[in-house]
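Every protein chain except one is present and positioned as in the full complex.
Chain lettering (A, B and C) follows the sequence in which the chains are written, and residue indices restart at 1 in each chain.
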Amino acid sequence: MRAPAANETALGESLLAVEDVSLSFGGVRALTGVSFDIRKGEIRAIIGPNGAGKTSMLNVVNGFYQPQAGRISFKGMVRKSMRPYAAAQGGIARTFQNLALFRGMTTLDNILAGRTLKMHRGFFWQLLRYGPALREEVEHRRRVEEIIDFLEIAAIRKVQVGRLPYGLQKRVELGRALAMEPDLLLLDEPMAGMNLEEKEDMSRFIIDVNQQYGTTIALIEHDMGVVMDLSDRVVVLDYGRKIADGTPDEVKRDKDVIRAYLGETH
Amino acid sequence: MFYREAGQYKSNYAADMAVFPILQDRIGIIVILVIAYVVFPLIGNNFLLNTILIPFLIFSLAAIGLNLLTGYTGLLSLGTGAFMGVGAYACLKLATIFPHVNILIWVLVSGFFSSAIGVLFGLPSLRIKGFYLAVATLAAQFFLEWCFIRIPWLYNYSVSGAIEVPLRTVMGVPMTGPTATSLTRYLAVLTIVVVLTWVASNIVHGRIGRMWMSVRDMDLAAELIGIRLFRAKLLAFAVSSFYCGVAGAMMVFLWYGGAEAEVFAIDQSFLILFMVIIGGLGTLMGSFFGSALIYILPIGLRLIPGNFGIPIRPAAAEQLTFVIVGALIIVFLVVEPNGLARLWQIGKQKLRVWPFPY
Amino acid sequence: MPSLDPSLDTLPKLLSHNASAFGSRPAMRHKDLGIWQTWTWAQALDEVRAFSIGLAEIGLKRGDKFTIIGSNRPRLYWAMCAGQALGAIPVPVYADAVAEEMAFVLAHAEVTLAVVEDQEQVDKLIAVAEQLPQLSQVIYDESRGLKNYNHARLISFEDVQAIGRKKLASDADCRQRWEAGMREGKGKDLSVILYTSGTTGRSKGVMLTYENTIISARNANAFDRLDEREEVIAYLPLAWVGDYVFSYVQAFTAGYCVNCPEAQDTVVQDRREIGTTYAFAPPRVYENLLTITMVRMADAGPFKRKVFDFFIRVARRWGEKILDRERVPLHARLLYALGDFFVYGPLKNQFGLSRVRIGYTAGEAIGPELFRFYRGIGLNLKQLYGQTEASVYVTAQPDGQIYCDTVGTASPEVELKISDSGEVLYRSPGVFAGYYKDPEKTAEVLTADGWVHTGDAGFFDPKNGQLKIIDRANDVGRLTDGTVFAPKYLENKLKFFPNIREAVAVGAGREFACAMINIDLTAVGSWAERNNVVYASYQELAANPRVYDMIAQHIDETNRSLAEEAVMAGAQIRRFLILHKELDPDDGELTRTQKLRRGHIIDRYSPLVEAFYNGSTDAQITTQVTFEDGHKGAIAARVTIRDLKPAPVPAAKSAKMERAA
Partner (left out) sequence: MHILYLIFVDPFMQMVHSPDLLMQTLWDGLVGGVLYALIALGFVLIFKASGVFNFAQGIMVVFAALTLVGLHEHGVPAFVALGLTVLVMLVLAFAVERLMLRPLVNQSEIILFMATFGLTYFLVGFGQLVFGGSPKVMITQDLYLPSGALEWKGNFGFVSFQKIDIAAVIIASIMVAVLAVFFQRTRIGRALRAVADSHQAALSVGISLEQIWVIVWFAAGVVALTTGIMWGARSEVSFSLQIIALKALPVLILGGFTSIPGAIVGGLIIGIGEKLGEFYWGPLLGGGIENWLAYVIALGFLVFRPQGLFGEKIIERI
């Protein structure tokens, strides 16, 4: 089922490309001259041992960190570095390794918050919460409900996310990202700490997102099995350097990768 | 137990997103409003109106103001008193310069002045968070306090250095000044508070409210979903200060009828902060609970000994109040850190699922 | 037989009539995307028309059979009507049926087109595709996950409607033609084939004409004064005659609104939101609600529990009398009023039953205690006795004449009689046209002069003249000592205990009665939590000796109450065991409507049955099981058997008996 999708993306033009990006915090090198691209409509995995700089990479992509060197071209526009707001507006959404949900808010509000960039009714109408403002709320609520339905979290619609079990929180976070209708979706270990069943669900959602909405996805994941059957292409980082890049099978066979992983285990 | 929700279904989102989706709650609100507008005026003597209700409402509004900033946006402020002051002095100047304009309009307009000041002192929130920001707001508190004392123009050069509220009539009825009856002032305060509370609930239930809460709960994530933190924070400062400003103006014009700068001293800020915390951060209802507890309780304490004929020095009573309030605050925080509003919620939930435990 | 006004003798005709009569009234609601999406009768007609014409375009013809598979969704009901408008015959199938079962029915009914809910059902059909060569088109409601499927024979509901709308727009008189085609339908025409998963053997297709269903629906509406103001919730299997008549035909004839829940597990919540006024449910549903109540109350604080128990006792004592408008002392009324405020009201509200005017329990006999409980808290619960072959209604209880052990008097236009063998027979306008492609079975059941053999043993209660069903005619047996042994009667008594989900009584032709028990995982599970009994699976919990003790107490209680009854005293349960697995329709142990298939179970578990009577205290058993995903496996277990002391028969009673004898 995945096969056709993979083929067409193989030719799809690049949506985002990072060119020898380097990042360091006060002397500590996080990334060194990393370059790779993400093509429209593909599922791109970033893997590597702990501390390989995967998360830092995502943080660079959506402008949370400013790299010291390198270029980032997104949708053809070349920048020295991203800015969070610009990234968000450009259509880059993101979930986090250890959840960054708005714990005090309900599932509904969390996902609605993801629509912020798309809501424009002025302050005055907000004061009245009437007329245009209300209409806008309703219209976006409808979109959000579709996402809720899609992620099968209708039952927890009005529950404070702080009270939800971990697996569900992950889903809500994905929902918030989807609410932004992103062109590029960055998932930082979407399945960390999940049991098998939850993982299967999550994989299904990721695939469905990619197919239903044609969203391009870049994900960091530790579970090799998952990575191999989800992703179209894989880039491997180790100690902040790129050591391999290609289709899952290519990467699996790459000896640097094998070494890196064996190196990690002991 | 009283809730009978069977048959209350929503066939459109507007209804589902209403502030009070449950019929019984809507009824409750109406009952409260009727009591406030009809029953109290009928049975209300000066003491009830002037010493209990008017200040209670005013403090509630101020608490709402601070709650918008601290409870909803997560920005701790110790400058509430000063922002209230700005409102009061602004109102005084406006009333003096344009004597013929309806005073209530000025009461509201003066809010905008404290908004402006609030935004000004909110600027540091771009760089700093938490207690650091709290201390920054202390700068506002002390600087403004100092202005209130040192700039005679603000209090119209009155010899006492205090605000003397001029007589103003609305449609022939004395609204402010010595001859204004407590009933008229009560109704004015009540109306303003009701309207502004309604507006506040609109804000917090809409896009802006979500924006603020996002900033409060996880500012980084908020930024990454496209919320401009700085704008959101400044907006919070502006709105919050507006409410405080109006509360301050009402306090002087519709309650005290005259006041000195001390009224807006740091203790006032602390008092409001108590109300917000005890009432419950991030809930409008809590602001009312908090103000009821923190303001009305001490009055009760002062009355009790008298009623029981226990001889007690007023000073001692004062100090005793301090002790008790202080202890109460700690006790409340221990019992329910999320404030009275949370207790209320729990109770309500129990009633909804009655007879089941969950 | 009285025939119908020809302008209203088919469901599509009724639809277009309603569209003009109650145009702006809600016809259907569906909890979807968080709110109750609503369609008026006018809108419903529009949806149906568009889909119907679309169907015609993709080649559905008069006389074709098409199937409907899925949970209760407006679109699936519309699909039935849309097909019927073209003169095609819907053959709804149980959505939870496994692929093979479906294959049998669809092949047998020569279904050419399927309207299904979602990917799950599509996958099932694909799995058995080669067994169904004639099935040319599959229409799905939810596109989720189907994007990359081969769409050669696959099309979405919207697309079909789009085709229809396009046709309507492009071709001016297409609308008239459709109207005309719809008008060709006659009351005598075959309207639907419902496959009954009979308690014995393979399922048979019951053919019902429009007249059958519409007349009995009309009568039912009149009988209970139902009109367009009713609110009902549709949550029972589409393929069950109950749902077909109740949420489709009766809705169309009365014009009331049918509400589709968001999901199976939100039914209680959804029923509560809507606040239905007319409820129709098999005893199981009421059982579950009661179980939930008991379980939750067990966790409640002592005070709350005391209040609850006290008022429930009040309800038991006075509730029914008050409901039946009998004379009761003032203090009782006052107590009851209090109870209503503190317990009954909230309780009914929790379950969304507050506004229920009439509640029916049917499909299976209901445990008397269960029945009394609901009547006691002021729910006007009545019994009816029905069959697919009768378009449901055979007998029903008129308001005010409610007895927990009868099923009421003959419904309007229904004639009843008891054969010499004690079997119940009936004749009515609702009587079916025969089993599809099965004349000899039809002959067995349907006599030349239109009488139908129910296969149930029963008699008219001398006290009130209402029909009383004892059991399936061929299930009623006798113990070797000659005492009457009516298994279902025992089972129902046992099933009232929240802890017992299913019970299978054996004893026909044996020296004494025994029972195989299925514990209720919800109830016993929470009991286990409270008594920190640890368990990993149903099997483990079922085998737990403390659970055995608990069940033993329940059965002792049952025996005591049996001892009270002259006829049954002899048939007390002497031995029982708790089954190591839950009885399951997928293993053919229950019907899709969750009825016990006792015969099947008894030979399936023959080793256990033998163990009952050869005195051994436990037995080894291995059973074939079908898992969720359809693949088969076997589970083995060693099941313990417990002995019980029969309760002494009260001296007075036995004395009377002797005199009677």
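By our rule, contacts are C-beta pairs under 8 Å (C-beta built on N, C-alpha and C of every residue); 3 or more make two chains touch, one makes a residue touch a chain.
From a predicted model like this one, the values you see are computed outputs, not experimental measurements.
Q: Thinking of the whole complex, not just what is shown, which of B:266, B:297 or B:353 touches the missing chain?
A: Answer from the full complex: B:266 touches the omitted chain.
Q: Of B:26, B:127 or B:231, which one is in contact with the hidden chain?
A: Answer from the full complex: B:127 touches the omitted chain.
Q: Could I get the residues of chain B that touch the absent chain, sorted low to high?
A: So the residues of chain B touching the missing chain come out as 70, 76, 124, 127-128, 130-132, 135-136, 138-139, 142-143, 145-146, 149-150, 220-221, 266, 270, 273-274, 277, 281, 315-316, 319-330, 333-334, 337.
We adopt the following convention: only the chains that are shown with their structure count from here on.
Q: State the chain with the largest centre-to-centre distance from chain A, centres being mean CA positions.
A: So the chain farthest away from chain A turns out to be C.
Q: Looking at every pair of chains, which two share the most C-beta contact pairs?
A: A-B
Q: From the Cα centroids, identify the chain that ends up most central relative to all protein Cα atoms.
A: If one averages C-alpha positions chain by chain, the most central is C.
Q: How big is the gap, in whole Å, between where the Cα atoms of chain A centre and where those of chain C centre?
A: Measuring from centre to centre gives 47 Å for this pair.
Q: Where the CA atoms of chain A average out and where those of chain B average out, how many Å apart are those spots?
A: Here the centre of chain B sits 42 Å away from the centre of chain A.
Q: Take the average of all CA coordinates in chain B, do the same for chain C, and state the distance between these two points in whole angstrom.
A: Here the centre of chain C sits 58 Å away from the centre of chain B.
Q: At which residue positions does chain B touch at least two other chains?
A: Those would be 12-13, 16.
Q: Which parts of chain A, given as residue numbers and ranges, touch two or more other chains?
A: 141-142
Q: Any idea which chain A residues touch chain B in the complex?
A: Residue positions touching the partner: 62, 64, 84-85, 87-89, 93-94, 96, 100-105, 109, 112-114, 116-117, 119, 121, 123, 126-130, 133-134, 136-138, 141-142, 176, 180.
Q: Over in the complex, which chain A residues touch chain C? Could you list them?
A: 1, 4-5, 141-142, 145-146, 148-150, 154-155, 157, 204, 208, 211-212
Q: Taking the complex as given, what residues does chain C use to touch chain A?
A: Going by the criterion above, the answer is residues 32-35, 144-145, 147-148, 262-263, 266.
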